[in-house]
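Note that this is a trimmed complex: some chains were dropped, and none of the rest were shifted.
Per-chain residue numbering starts at 1, and chain names A and B are given in the order in which the chains are listed.
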Amino acid sequence: MENLLSEGVSLMVFGMGFVFVFLTLLVFATSLMSKLVVKYQPAPEPKPSARKAAKPSAGTGSAAATNDELVAVISAAVHKYRSR
Amino acid sequence: MEKLLTLLTASGIYNISAGQFFMILIGLGLLFLAIRKNFEPLLLVPIGFGGIMANIPEAGLAYSAVENAVHFAKPEVLQSLASVLNIGSSDPHDILHAYHGSNATVHAAASLAAQDAGYSNGMLYNFYLVAIASGVAPLLIFMGVGAMTDFGPLLANPKTLFLGAAAQFGIFATVLGAVALTMLGLMDFSIQDAAAIGIIGGADGPTAIYVTSLLAPQLLGAIAVAAYSYMALVPLIQPPIMRALTTEAERKIKMSQLRHVSKTEKVLFPIVLLILVALLLPDAAPLLGMFCFGNLMRECGVVDRLSDTAQNALINIVTIFLGLSVGSKLSADKFLDFQTLGILLLGIVAFGIGTACGVLMAKVMNKMAGGDSINPLIGSAGVSAVPMAARVSNKLGLEANAQNFLLMHAMGPNVAGVIGSAVAAGVMIKFVG
C-alpha cells in the first residue's frame, strides 16, 4: 500500500518533470533549427519544379502515369457530367 | 427432434446472460452516441458494433480457442487443458485462471491443445491479436495522424509547447487519484492500472490504447471507451473550466498573426523531434517515431503517394480493425465492474485537471510576457483532442470578442499536447511497464 503511494507520487513527480524537460528541450531545439533555417536559407522554396518533376519514378516500374491518369479520369468524368 | 432441441439450446435467447444483455444495450448506446450525437463516430461506431458482437451468446467471437473450449466444458477437453497447463484441477475457473497467468510457452501449448479439440479463436479475438496485442494498429494510426498534422502553428510559436506540457498534469494527477482510490479501499488498481487510467487524460485515443495494451490490457475496453467519449465531450467539459479560470479581459486578448513557416522548417521538425526522442526517451520511440515518420512523409513533398495512403486507405483500414478489436474487450465480465465506474470518474477528472493546468500555464506565460500577448484560452487546447479542443478555444475567444480568431494560435498547443502525452506515455512505460 505504502509502496503503491510512493510509486504513484514518484511517477507523478518524475513523469511531469520529464515531460517539462523534454518539451523545454524541444522548444530550444526547434527555435535553434528555425533560426538556422532562416539564416542559411532565405529563399522560401528551392527548385520546387525540379522536385515535382522527379517524383514519379517508383522502384522498378513507372508510377509516372498516375498523375496524368488522375487528370484523364477526372476530365472524362467532367466531360460525362457536362454532356448529360 | 433432437436437432430442434440442439438448435434451441444453442440459440442466443436461450443462453443470454444478464451481463451480455446489458453489454448489448451499452453497445447500442455507444452506436446512438456515435451516430446521433457525433461522439467520435470513426471509433465509436466500430467499438459499439464490436461490443455487441462480442456479447452474442454462444458465438464466442471475442474468445480465444482456449476460452471457447472451456466455455463448452467437455470433460476430456478440460482434462487435456489442465494437463497442458500443469494444474491438478480441471475446474473451468481454475483452467482459465492458469491460462491467463501462463507464460508464452505454456500459452502457445494450451492454444494448440484447444485447437486439437476442435475449437478456434473467435473472429474478434483474432482481430485483437493482430491489431492491438501486436501493438501495430495504434502505431499505424499515429503514423496517419502524423501525416495529417500541420506543425506550422507550433513552429511559428514554439513556446506553445509549454502549454502542451502543462496540460499533461491531468495524466499524472489521475494516476495519483487512482492510487488514492485504492488506498481508500474503494477500488483495487495496481500501479500499472493507475498509469493506464491516467493516460485517458492525454485525450489521445491511440496513445491510450497503446499504453493500456502494454500495461493493463484487461482495462482496455473501459479506458478506450472513456477516452473517446470524453474527447467527444470536450466542447461540454472544457468551457466552464476555462471561464472560471480566466477574466473577461484575458479572454479578449488578441494574439498577433503567426509568422510564415518555411517548408524546410516543416521538413526538419519531425527529424529534430525524432532525434530528441532517440536521445532522451527510447520508450517513446515507437509512438513518436511513427508519428514523425508520418509527418515527414507529409512534409517532404517527394512521397506524396505514400503520405496520401497513410492518411486514407491505410488509416481507415486500421481504424476499422482497431475499433472492432477494442469492442471485443467490451465483454460483460470485464466491463460490468465497479472498476469501470472508477475509470469513468477518474477519466473526467483527468480531462478537467488537464484543461485547468493548460489554462493556468497560459495565464502564467501571459503574465511573464507582459500580460497582453497570450490569450489564456489557448491553454486548454494543450490536452490535445485535436482539433476539437482548439475549436473550443476559438469559440470562447469569439464569444469574448467577435474579432478574436484563436484557432490557429490554439493549434500549436493542440498538437503539442499530442507530443506531450506520447512523452508521458513513454515515461510510464519505462517506469511501470
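The rule we apply is simple: contacts are C-beta pairs under 8 Å (C-beta built on N, C-alpha and C of every residue); 3 or more make two chains touch, one makes a residue touch a chain.
Just so we're clear, the structure is a prediction, and the values are computed from it rather than from any experiment.
Student: Only one copy per chain type is displayed here, so what's the full stoichiometry of the complex in this file, written with the chain labels?
Tutor: Stoichiometry for the full complex in this file: A x3, B x3.
As a convention for this text, only the chains that are shown with their structure count from here on.
Student: Between chain A and chain B, tell me the centre distance in angstrom, where each centre is the average of that chain's C-alpha atoms.
Tutor: 22
Student: Sort out for me which residues of chain B touch chain A in the complex.
Tutor: It comes out as residues 154-155, 158-159, 161-162, 164-165, 168-169, 171-173, 175-176, 178-179, 182-183, 190-191, 194-195, 261-265, 268-269, 272-273, 276, 280-281, 301-302, 304-305, 416, 419-420, 423-424, 427-428, 431-432.
Student: Provide the residue numbers of chain A that touch chain B in the complex, in ascending order.
Tutor: These residues of chain A touch chain B: 1, 4-5, 7-12, 14-16, 18-27, 29-31, 33-34, 37-38, 41, 44-45, 48, 51, 54-55, 58, 63, 66.
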